[in-house]
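The complex appears here minus one protein chain, its other protein chains still in place.
So, subunit A:
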Amino acid sequence: MMKFSGSVERLAGVVAWGISYSIAVLVPMIFFLGSYQYLRGVMEARTELRSHEISRIIQDNPLMWRFEEIRLAELLGRGLAEDKSEAVEIVAADGVLVAQNGSATGGLWAHCNHPIYDAGRVVAQIRVSYSLRPLLVRTLLVALGSLVIAFLVFFTLRTLPLRAVNDSAKALRESEKRFRSLFESMKEGLAIHRLDPGEGGAFPSLRLMDVNPSCLALLQLDRQAVLGRDSFTLFGPGFAEHRSEFQRVEEREGFAAFELTLPGRDRLYAVQAFSPAKGQIATLFEDITDRREAENERLNLERQLLQAQKLESLGILSGGIAHDFNNLLAAMQGYLNLVQVQVDAESPAFKHLESMERVVHRATDLTSQMLAYSGKGRFVVKQHSLNRVIEDMNDLVKVTIPKKILLDLDLAPLLPPVEADAAQIQQVILNLLTNASDAIGDQEGIIRITTRSLRLGPGDLVKDFQGQNLEAGVFVALEVSDTGCGMSTEVQARIFDPFFSTKSLGRGLGLSAIQGILRGHHAGLRIDSKPGRGTTFKVYFRASALAMEEAGRGAVSARKSLEGTVLLVDDEVMITDSVSAMLEGMGLKVFIAHDGRQAVEVFQRERNRINLVLMDLTMPHLDGLEAARLIHRLEPRMPVILSSGYSEHESIQGGIGGQAVGFLQKPYSLQALYEALRGSLQPSST
């Protein structure tokens, strides 16, 4: 830039000098020469004119013409300049001066001679002399004026344009510095290429003209190694694919954008190409690897969030339906048990009642599935050996899997226990086996159930269990693999959607229920499947920190009459009717309330008579937990048994559940009710 400014300064100086010199020297010179030529022309014309007139005088007086002094003097003096800058003399052929006007002495004179004829014979010569002094004086004045003008021109040309050039150069320097700084410090790689058009229709070639440090880092080369080299070779075949776009960009002043992976670099770059000048292409390389990964992760999270929201809403829906159905079933169970008590066991109707109870149990299973899907199912969370739970299912499994399919159990010994609901786990295993069997179909195949323990670290959870809300620690893995048809990625993306099924008769709730159950148990799930290569479902239960307790199977106590008064609280009249009948059947007195507020009022009024409160949780005005809290404020030792169509786990999340003496999951049988009451009420003495 400095070089450019210096050359412009020199050029301006040379131009200014040239023009000024021309004005100072050439103008006076041209003036002098032009004026001199004009003077010569005038001299010659006047001389010739005078010679003609003198010739006429000679013709009039050929003998004595030379003595016609006045006439000749008048002729010579005619039109003579008054400043004595002109001298004229007539010299006869014999050399005698005949006449003269003025004298050409002193200074510079221009002379002009012309012969004077008498009938074709030269008889004399007229000589006109012009003094060059006036012309020189005028030329000097012109020279002085030209010098002044030349000085002004020099000053103007040297100063004003130079100032403008300096200002422009300064602005250009600052701009260049600013853009150079930007060029050098920008995070994106920037390369400027020279585009040489291909000859004879061939593709153009690109050669690197300049690169910034980021681009050199991207290429992992130094500047000298890349400048002048073929750009397509440096940036690889992926770059060369866009050579026609470069040509179009250079011709039409648009821009091209594409993504590029450089040879040997596991990074993805967004490339923008544009033409900063004729015959040049600039390419901007932006590393979008991290951004693309973050974008994919964000999309994945969005998908999971959408799935979770979908499941949440479906869970709410299914849970609500299951809750209401459980209330209905609870009433039916209650009345059924009452009828069973009242009817003789030998009666033919008793069998029908048992059949009816089985139907109620199946309906209860169905609502349990719905609750399991919603994650609000009835959980009886205890420590279990996963191996034992599987082994206990052996008979059930045999009738579920066709004979062509070999079931292979690979159960690791000495597994830590898991805290889970055994029935729910069995439901999970049964659904997975059913799916595996369906995947193998009528073909021969193998289903393998494997258990093992392992530790999952934070990295494993982030990598394989995103969105599953697991905590690092020891897990017990249950893997169900098959040699079936496998699943495509698209199918895998939808298998947990409710009512999505690849089977013609499938309900599409199996895997949805599994997902709900596992979420309820805070268990993890992974699927490995490829079309034609089978599928493996891997379920990870958190290992219990406590030692395994052998659960004793308590004998069913025989029902005896109980003594006391129970406050039965439920907003469903059919529940209060059936349950109050069951309680009265046990010999108990019953107060009924239909919401929490009424329950507290009744309790305040009859607190001395009430021995136990059987409280539904979900009620209007004041729910069961709040009502129980108020009752405990009045009577801290009052036993309260909670009841709900939801699971105990879900129901007591509010905290007060911890002060309850028991929980009854609707629908409950007469026996279950009796067992729950027995611990808090005294048997009747009668």
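Assume contacts are C-beta pairs under 8 Å (C-beta built on N, C-alpha and C of every residue); 3 or more make two chains touch, one makes a residue touch a chain; residues count from 1.
Everything that follows uses one rule, which is that contacts and distances are computed from a predicted model.
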Listed names "Substrate-binding domain-containing protein", "Imidazole glycerol phosphate synthase subunit HisH", "ABC transporter permease" or "Copper oxidase", with the criterion being the UniProt name of the chain not displayed: "Substrate-binding domain-containing protein"
Candidate in contact with the missing chain, chosen from A:Glu69, A:Glu354, A:Asp410 or A:Glu606: A:Glu69
Residues belonging to subunit A that touch the chain removed from view: 60-61, 63-64, 67-71, 73-74, 77
